[in-house]
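All protein chains but one are shown in place.
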Amino acid sequence: MIGFIQSVLNILLLPGLAFTLIASILLAGIDRVLVARMQRRVGPPVLQPLYDVLKCLGKETIVPRKANEKVFLLAPAVGLISVLVTAMFLPIGNVSAIRTNADMIVILYLLTLASVTLIVGSAASGSPFAGVGLSREMVAMISYELPLVMVMLTVGFVCGNGLATFSLAKIGAYQAANGPLLLNPVLWPAAIALLFVIPCEVGQQPFDIDEAETEICEGVLAEYSGKPLAQFKMMHNVKMYVMSGLFCALFLNIQTGFFLADILIYCVSCVLVTFVSMSVPHAVTARFRVEQVFKFYWTVVTGCAALSLILVWIGL
Amino acid sequence: MTFNYFVSFFFIVLGLFCIITRHNLFKVVIGMSVVDYGTNLLIVSIGASNKGTAPIYAAGEIVPGTWFVDPIPQALTLTSIVIGACITAMALSLVIKIYSKYGTLDTREIRRLHG
Amino acid sequence: MLFDLDKKINEAIDDAASKSLWLYHINAGSCNGCDIEIVAALTPRYDAERLGCKLTGSPRQADIVLVSGPVTLQSRDRLIRTLAQVPEPYCLVTVGSCPCSGNVFKGSYAVCGPVDKYRHVDVSVAGCTPKPEAIMAGIAQAAAILKEKRKGMHE
Partner (left out) sequence: MENFPILAIMTLFMGAFINSLVGRRSHKARVAVVFTTMAISLLLVVSMVPAVMFRGEIITYWMGGWAPEAGWAYGIGLEVDALSLFFGLIVTIAVMVSGTYSFTYMKRDDSQVNFYTLFLMLAGSVLGLVLSGDLFNIFVMVEIMTFTAVALTAFRNDTEGALEGAFKYLVVGSLGSVSILTGTILIYGCLHTLNLAQIADLAIHTRNPVMVVAFGFLFVGFCTKAFMFPFQPLAADAHAVAPASISMMISGVLTKCGVYGMIRLVYVLFQNIGQTHVQYLVTGMGCLTMFICVTMAFNQHNFKRLLAFHSISQVGYVITAIGLGTAVGLGAGLYHAINHTLFKGLLFLVAGAVQHQTGTLDLDELGGLSKKMPKTTLLFLIGAASISGIPPFNGFASKWMIYQSIFSKAVNTGNIFFLLVCIVALLTSVLTLASFVKVAQSVFFGQCAVLCRDAEECEKGMRIPMWVLAILCVVLGLFPDQFGELFLKPAAGAAMGADVYAAAMLSGKAVTSMPAIYGYIGTWSPIVWIVLLLIVTAGMTIFSVSAPIRKPEALGEGEVEDEHVLPENAKYEPFFSGEESVHSHVTGSDLFWGFKENWKKYFSFWHDWHSGIVNDYELYGVVFLAAALIYCILFI
């Protein structure tokens, strides 16, 4: 019985819902502040993402005439839920809300599901900007899926010592035993590849080819306003937290004895990962063109991932 | 017996060559039936042997030491010939319909489904 | 609902309405003088993001609609159509003196009057190319008006 309450608490409170929502809003706020500071300007208050979401909740929702109303309103909810459920799998230290022995494949598919709901929602909105936006989102998905899969296979193979594992618990245990994987030089290219994948997966500035305000008027979200828009914005923030959490789970899983220290280390490493992978490219480079994104991911990033995969395969 | 095998494989190769190179639908169908003849010859020659006689005998009349030809491949050849005939008939009816619809028999022009 | 949770949520949203302002800029035939000033207000030097401002590409996500230019004949229908597509509650801010009075172009055959003829203007930022600080002041006033409008919506 205690185990059941403990797991329900885990799901609802700590590594589960409450922690995810708060952490994602703070992380998005810190990211925007860091970008502002890098451009030597004051930048918005840290809780700005919260205000954005609350403001969108307060505005009226217009369902365009040509939209398919059910799918138009349902897609954002399913997208937000699938991303929240993905956050359940991420371990803090060695505690995670849901534990299965094939976490990585489920995470991979839930992230795909989140992007699919974004695509189906924009397709249902019936605007030409959304049509172009969804095809760009799909191209982005194709480009980052290959390196993401390779990195997962590499880490799974390293931590499985013989039999490959897809469960984050075993990966955590391996890292607890012989240090976080980031220190292992063979895995540096894989870490770099994952750092590159994160901004494109989340749809952050240099790679947000699907919501390019200047080119295709908010592309995927052209017709969204009010509550569905709030859910999509919240999904964007939670995805940012989930991806940095995934990086921490795979490469930076430092497990000290007691839980509070784990949480602190986890938050600090999440902020660090967000800074390196999302804030710096946002402040430094302009938005990529569509085929540049594809070429960049399938040559540079896949090369890094393949390099570390082969090095691991040779048995280093 | 090996001569039969050479001839049958020659027929199969000839038929395939005819299907690949000829651009007239009728010749393609002819090529298909040549391939069928090659296989039928192969089936029959597998079961055959020089000294063997037809495996038909009245009850109790078996003289020990007589060689019989294996009957099963001959039965298979019958089926294969029947199937070859049906396929050729089907192909020819399709060729007639194609000609009435496309107005040509040249395979290079009958390529609406491509890419 | 239980211990008036929805009242607290509505108050939080009204407060948020004044803190997160998404701008959408309509150029109703302006000479681009005001457009450059608006964009200048968004650059790091004047940093409109301090107020929570962000430029959006689609009117569906607009809170504050910035209109510049004296509403020429060609852009009249487009202006009305875009304003109709913005979800409530939103503020209409006219940048420069052209939209609020027609400036030097007043009375010309190609100009059909100030923006006021088509929709109630909440804040008018005067000046032929007002300085970015003036635009920022206008946006700050619009934020307060937005909060009132939002409060009016759910009473």
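Descriptive notes on the structure:
Letters A, B and C mark the chains in the order given here, with residues in each chain numbered from 1 onward.
As a convention for this text, contacts are C-beta pairs under 8 Å (C-beta built on N, C-alpha and C of every residue); 3 or more make two chains touch, one makes a residue touch a chain.
The structure displayed is predicted, hence computed values, not measured ones.
In terms of the touch definition stated at the top, the absent chain reaches A, B, C within the entire complex. For the chain missing from the display, the contacting residue among A:19, A:129, A:196 or A:266 is A:129, taking the whole complex into account.
Screening A:95, A:113 or A:173 against the full complex identifies A:113 as the residue touching the chain left out. Residues of chain C in contact with the chain left out of this view: 6, 9-10, 13, 26, 58-60, 75, 77-82, 84-85, 87, 153-154.
One chain is missing from the display, and on chain B it is touched by residues 12, 16, 19-23, 25, 28, 32, 35-36, 39, 42-43, 46, 70, 72-73, 76, 79-80, 83, 86-87, 90-91, 94-95, 97-98, 101-102, 107-108, 110-115. The set of chain A residues touching the chain not shown comprises 11, 17, 57-66, 68-71, 73, 77, 80-82, 84-85, 88, 98, 100-102, 105-106, 109-110, 112-113, 116, 119-120, 123-129, 131-132, 134-136, 138-139, 141-143, 145-146, 149-150, 153, 156-157, 160, 162-164, 166-167, 209, 217, 222-223, 226-227, 231, 289-291, 293-295, 298, 309, 313.
The definition used in the following text is that only the chains that are shown with their structure count from here on.
Taken as a graph of touching chains, this assembly fits none of the simple shapes: it is neither a line, a ring, a star nor a complete graph.
The most distant chain from chain B is C, comparing centres defined as mean Cα coordinates.
With centres set at the average Cα position, the gap from chain B to chain C is 83 Å. The mean-CA centres of chain A and chain B are about 62 angstrom from one another, to the nearest whole unit. Every residue of chain C that touches chain A in the complex is listed here, in rising order: 10, 12-14, 16-17, 19-20, 22, 44-45, 47, 49-50, 52, 55-58, 60-61, 63, 85, 87-89, 150, 153.
Contact residues of chain A toward chain C in the complex are 32, 36, 39-45, 48, 50-52, 54-62, 129, 212-214, 216-218, 221-226, 229.
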